[in-house]
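Just one protein chain is left out here, and the rest sit where they should.
Residue numbering begins at 1 within each chain, and the chains themselves are lettered A, B and C in the order written.
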Amino acid sequence: ADTSGKRIALSNNYAGNSWRQAMLQSWAQAAKTAISEHQLAAADTFTTPDKEVTTQAAQVQNLILQGYDAIAIDAASPDALNGAVKAACDAHIVVVSFDGIVTAPCAYRIVVDYKKMGEEQVNYLATRFPKGGNLLEIRGLAGTSIDNVIHEGIVAGVAAHPQFKIVGSVEGDWDEATAQKAVASVLSSLPPVVGVVDQGGDGYGAAQAFAAAGRPEPVIIMGNRQDELAWWKQQHDKNGYTTWSATIAPGISSLALWVTQQVLDGKTVPHDLTVPYLQITQADLDQALKTAPVGGVANITYTQQDAIKAIEANSKK
Amino acid sequence: MSGPAALAAEVRSPRPPRQFNARRLFRTALPALSLIIVLLAIRDFNPRAISYFGFNLMLNLAVPVALATVAQLCIITVSDLDLSIGNYVGFIACVTTTWLPTRPWLGAAVILGSIVVYGALGALVQLRQLPSIVVTLGMSFVWLGLALLIRPQPGGTAPSWLAGFMGVHVPFVPFPIVAAVVLAIVMHIVLMKTAFGAVLRGAGGNPAAVARSGWSLLRVKTTAYAMAGVLGSLSGLALVGVSSSAEANMADGYTLLSIAGAILGGAEFVGGRISPVGAVIGALTLQLAAVALNFFQLPELLPGFRIPPEWQVGAQGLILILILAVRALINRGEA
Amino acid sequence: MDREIIQLNAVTKSFGAVQALRGVDLSIQPGQALGLVGHNGAGKSTLMHVLTGTIAPTTGSIASGGGARPDYGVAIAKRLGIRCVFQELSLCPNLTVAENTRIMHPRLRGFGWRRRAGRLITRQLDTMFPDHGIRSDTVISDLSIGRRQMVEIARAFTTTDDPLRLVILDEPTSSLDPSTSRQLLAFTRRFVADGGATILISHLLHEILDYCDRIVVMRDGRVVADEGTAAFDRAKLIVTMGGAAEGHAAEAPVSAATVAAEGPARVRYRPKGETGGTELTAQAGEIIGLAGLAGHGQSDCLVEVFDAAGGRPGRVSVQGPVALVAGDRQTDGIFPLWSIADNITVRSLGSLTQGPLISPQRADALAESWKQRIGIRTPDIHNNILSLSGGNQQKALFARALGSDAEIILMDDPMRGVDIGTKLDVYGLIREEAARGRTFLWYTTEMDELEHCHRIYIFRNGRIVAALPRAELTEERVIHSSFQEAVA
Partner (left out) sequence: MSGQLAALSRLRTRPWIWSFLGAALVWALAVILAGGHGAWSVITTAIAFSAFTVLVGLGQMFVITLGPGNIDLSLPANIGLASAVAMKVMDGSDGRIALGLLAAVAAGLVIGIVNYLLIRLLRIPPLIATLSSSFVIRSVGISYGRGLQIKPPLAFADLVVARLGGISVLAVLVLLLSILAGVVLARTVYGRSVLAVGQNIRAARLAGLSVRRVRFLTYALCGALGGLCGALLAGFTGGSSLDVGAEYLLTSIAVVVIGGTSVAGGMANVPGLWGAALMLFMIATLLNSSGLGIGVRDLMTGLIIIAVITLAGGRRSLR
C-alpha cells in the first residue's frame, strides 16, 4: 500500500542523556530518509517534560487527537500506558513500542532479549573466572520491567554457575552518578568482588567508585557509552584489562520507524519482534570507539532493508 | 449618648467592605481565567480537541491528579505540606491492582488501614509538634517501599467495575469534566461551607485561637490528614481505572503536581487560605498546559513548524510562564 | 451577695526565672465591673490566662461556686461562662467574621449555620457598636485592626446555649478610637447591670475610673490594692501602681514657641489624588500630630512617607532617614523568633558593623542602653521577644526606632498598651529627641497626646481637612474637623 501520505509520531519520555539523544538522532535520520523517499509524510517526535508514566499516557492520548496514523513509543512503563495504547488502537492507530515496550496485545513490540543479556553477563564472567567468586550487581530503576527482566537473567546465570555469589546489590537507576554513589556506599562493607554485573551505562560510575575507594578494579560489564569504552580501552592499554559490553543500541528507534512503515504498508508483521542486543568484545572495542562520538554512545542506525529482514526472521519462528 | 459618637454612625467606614470583596472575587477568578486561556490556545491549535471525545482523552488523566491535588489541599488547609502523596497514590494503585480484583476484602482492608495511618500521621505531627515536611518525606519512602513489596514489577489488572466507572459515558458532558465539577463542588462544600470546614481552616490560620475556643487540635489535624488519605486513595483508584495497571512509582510526580496545582489555584502555603475550586482548576490547567504544548504549531506563520525535541521540555515551562504572565498582566490592570 | 463566679487563692506563676505572679488572691462576683491596672509586665495578662484556663498556675488553687477545681482548664472555664478577649488578637485572620463566631460556638453547626452565625454576630455588633460597618462575610484580614478588635469583643458577648457570666477584656480599647471605646464601655455597664461581670484591663486610667465599680491594682506580680472605685482618683492610682512617674505628670506639654519653625521642610506630603488642599510639612525638631477618626488615611500617610524616603521627591518628599514605630505590633512590628536585643537592633544593623560583620558587643550595648532608657522589664535582653508583656514589646519597638540613625520618626499610634508611667517617660523622650533636631510624625487616637505636638493635621476620608497649630488645639476643633461633613 502507499504510505507516502502517512504520518507517524514518536512518543518519548526523556531526552536528557546521550543514549536518548542518539535514539532521537537515529529516528530523525531515518525519518529524513523516509520522507525524502516518499515512504512517509511526517515522523514527528514528542518528548514529555518529566519521566512520569502518567505524563506520557496523556501525551499518547493527545497524539490520538492529533490524527496520526501510527505512534511509535519508547514507553515509561510496560503496563501503565495500556489504557492510552488501547484508546489509540480503538482509534485505528498503529502502535509500535520499542526499548521500553508496552504489553497491550494490540501493540507491536520490538524487544531485545534482556533476560539473555543478563544471563550472558554471567556466562562471560564464567569464562574469565572458572572458579567463580563474588559479584556485585547494579540494578536499574526499581519497579520497572526492564530492570526486572535483566535481573532475572542475571539470577538465572548465577543459578547456572553456582560458583558465583552475588554479595551486594544496589540501585544505579541507569545513571552514572547515582550508580557511583550507590556503589561507594556499600564498598567498604563488601568482601573482595571479582565482577560487577549491571544493566549498561553504569559501568564507568562503578569504576570511579572502586578507584575512589582504592580497591582493585573487578571485571565490570560495560555499556555502550563512549566514556565506558574509553575507560576500558585506557585500562586495557595500561594493564591488559579485558571485559565485555552488552546493551541495546539507541538506533533501535530507526528500526521502529521502518517497522511502523511496514505495518502501515499492510505487511503482516508479528506483534513481537526480537532483535539482537548490541555487544562489544575486546576485539570490537577499537572499532566501536571510533564510531562513538566523544561523550556519546556506540550506535547503529537501521534501514528499511534491516526492518524487512528482522520481520522475516521473526515470522519464521 | 450625644455628640461625636452619635455622629460617627454616618461617617465611619471610609471604605465600604464591598470593595474588598470585589478584589477577592477577582483573585478567586484568576485560576479559572488561566484555564480559559489554555483552552482557547488549544482550540486555536487543534479545534478537533474541543469535543466530547477530545475532552475525554485530554482530561481523563486529570481526574486522579485533581483528586491528589485536593488531598494535598486538605493538608495545606492546616498549614502543613505533604511530600508523600505521590508515592501514596502509587501505593494505593498497587494495592488496587494486586488485591482488589481477586481478594476485594483484603484490598479494602489495606486501603482503610492506610487511611488510618494517614490520620495517625496527623496526630503524630500535632502531638510532637513535628514539621510535616520531614514526616511526610519519611512516609514517601515508606509508601514506596510498601508498594515495591506488594508489586515488585509493574502489572496487575484493574477491577472491572473500576475501569467501567472511569470509562463511563455521560451523555453530552465528558466524564472527566463531570468528575472535576463534582469534586470541586463537594470539596468546596466540605471545606468552605460546612461548620466543620471552618474549624479546619481556622486551625490553619490561628491554631492557638482555635485551641482557646476549646477545640482539640489533635482531632483537627487527624481529621485533615485522614481526609487527605481518603482523597489520595480515591486518586489511586481513579488512576488505576484509567491506566488499568500499576507500578510502584507511577505517580511520583503527583507530589509536586499537587502542590503546584493547589498553589496555582490560589492556596497559600501557610495560614489556611485555600480554594478547593481553584485547586481543581489548577490541576486541570497544569494538565492542559501539557496538552497545549503537544498541539503547538503555528500553521499560518511557519508552515510545518514544530518545536525541536530538545526544546519541547522548555516549551512546557514557557507555556506555564506565559499563562502566568497573562494572569499577572490582567491582575495588574485590574488592581 | 451572690456566690463568686471564680476565686483564685495564692496563685503563682513563673516562667523560668521570671516570676509573673507571686501569690494572687482574687474573687469575682456577678454584677461587678472590675478594673485591673498595673504597669507593663505587672502580670495582668498572665492572671487572665490563669482565669480562662489557658495557663495552669505554678502553685495556688482555683475555686468556683464554693468548690475547689483541681483540674481547672479551658473546658471548665467555658462551662462556667468565662470568656476572654485576649490582648493579642485571637481571631483566625483567614476566616470571615461569621466563621470566627462559629469557632467559638460548637453549637453553630448543621444546615444554615453560617446565616445563624452571621446574624448572631451582626446583632451583637449592632448592639455594641451601632455604626460598626462590618459585614459578617468579610474576611478578618481585610479589616483594620480596630474593626478586628470590635469583632473579637462582640464575639465574646455572643451566646448560644452556654452560659455567659464573666467577660475579661484585656486592653480592649488599645486599638479602638475614643468614640468606639465609649460605646464598648457603655455596653459593659449595661451587661453588668443585667447581672454579668467584667474585668477590664486598661492603661487609660479614666476608663477604669469612669466605668468600674472596683479596682484591683497589680504591681510586680502581686495585688497591691483591691478597693471600690470611690477610694481612688487618678493620682492615687498612679502612685499605687508604683508611680515613679508622678513627678512628670504635671509637666507642661511643649509650647509652640520652643521650636523655630524655619528651615527647609524635611517631609512634604499630600494625600493621593489631591492637588490643592492642605499639604503636610514637617521641619527638623518638629512633632507633628496626625489626628482624626481611626482609618481615615493617617496610617497610609505614614507608610507612604516611609516608602518615599530615599526616593525622588514628588507628591511625597522626604529628606533624611526614617524609622517607623508600628502600632499593630503583631503584623507590622515584632520578629517573633528573635530575642529582645535582636528586635531592638534590627533597624540599626548597618551602623553596628565592624568591617563586614555586625559587632555583637555594640549591638548588645545599644539594646542594653535602650532597655534602661525606656524601661523594658526583662531579666535578660537575650530572652525571646514574646516573653515580654504586650506593653513591653511595644517599648522594644520604640527603642528600635529611637535607637536608630533616623532623623524622621513615624509613629503609628504607638502607645497602644503602654502603661501610664512609661508613657510619660516616652513623652519626655520624644520632646528631648525633637529638641535635638529629630522630626516626629505622630498618629494618635488619644486626644491627650496631641497636646505634645507642635502642629496637628486632621484627616478625614483620606484627605487632610485641617491644620491646627498647637495654640489653637482644642478637643472641639478636632472633633468638629473629624466630623465636618456630617455636620455640614
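Just so it is clear, contacts are C-beta pairs under 8 Å (C-beta built on N, C-alpha and C of every residue); 3 or more make two chains touch, one makes a residue touch a chain.
Just so we're clear, the structure is a prediction, and the values are computed from it rather than from any experiment.
Asks: The complex has one chain that is not drawn here; which of the drawn chains does it touch?
Replies: In the entire complex, chains touched by the missing one are A, B, C.
Asks: From the listed residues C:64, C:198 or C:387, report the one that touches the chain absent from this view.
Replies: With C:64, C:198 or C:387 as choices, the missing chain is touched by C:387.
Asks: Using the touch definition up top, pick the residue from C:324, C:381, C:411 or C:456 that touches the left-out chain.
Replies: C:324
Asks: Quick one: which of B:42, B:89, B:115 or B:135 touches the chain that's been left out?
Replies: B:135
Asks: Considering the complete complex, identify which of B:144, B:199 or B:220 is in touch with the unshown chain.
Replies: Spelled out, the listed residue whose C-beta touches the missing chain is B:144.
Asks: Over the whole complex, note the residues of chain C touching the chain we left out.
Replies: Residues of chain C in contact with the hidden chain: 15-17, 46, 49, 54-55, 88, 303, 306, 321-324, 326, 331-339, 342, 346-347, 349-350, 353, 356-358, 360, 383-384, 386-387, 400, 404.
Asks: Identify the residues of chain B touching the omitted chain, counting contacts across the whole complex.
Replies: On the side of chain B, residues 81, 83, 124, 128-131, 133-135, 137-149, 152, 207-208, 256, 259-260, 263-264, 268-270, 308, 310-318, 320-321, 324-325, 327-328, 331 touch the unshown chain.
Asks: Give me the chain A residues in contact with the hidden chain, please.
Replies: Counting only chain A, the missing chain is touched by 15-22, 49, 139, 142-143, 168-171, 175-178, 180-182, 184-190, 204-205, 208, 212-213, 225-227, 293-296.
In this section, only the chains that are shown with their structure count from here on.
Asks: Quick check for you: compute each chain's CA centroid and the global CA centroid, then name the chain with the smallest gap between them.
Replies: B
Asks: How many angstrom lie between the centres of chain A and chain B, each centre taken as the mean Cα position?
Replies: 36
Asks: Among the residues of chain B, which ones contact at least 2 other chains?
Replies: None at all.
Asks: Residues of chain C touching 2+ other chains?
Replies: Not one residue in chain C touches at least two other chains.
Asks: Name, in rising order, each residue of chain B that touches chain C in their complex.
Replies: 1, 3-5, 7-18, 20-21, 24, 193-196, 198-199, 201-202, 204-206, 208-215, 271-273
Asks: Show which residues of chain A lie in contact with chain B when the two form their complex.
Replies: Within the complex, chain A contacts chain B at residues 12, 15, 24, 44-50, 52-55, 57-59, 61-67, 77-84, 86-87, 103, 141-145, 148.
Asks: Considering only the defined contacts, which chain B positions touch chain A in the complex?
Replies: Those residues of chain B that touch chain A are 46, 48-49, 53-54, 57-58, 60-61, 64-65, 147-148, 151-156, 239, 242-254, 287, 290-291, 294-295, 306, 309-310, 312-313, 316-317.
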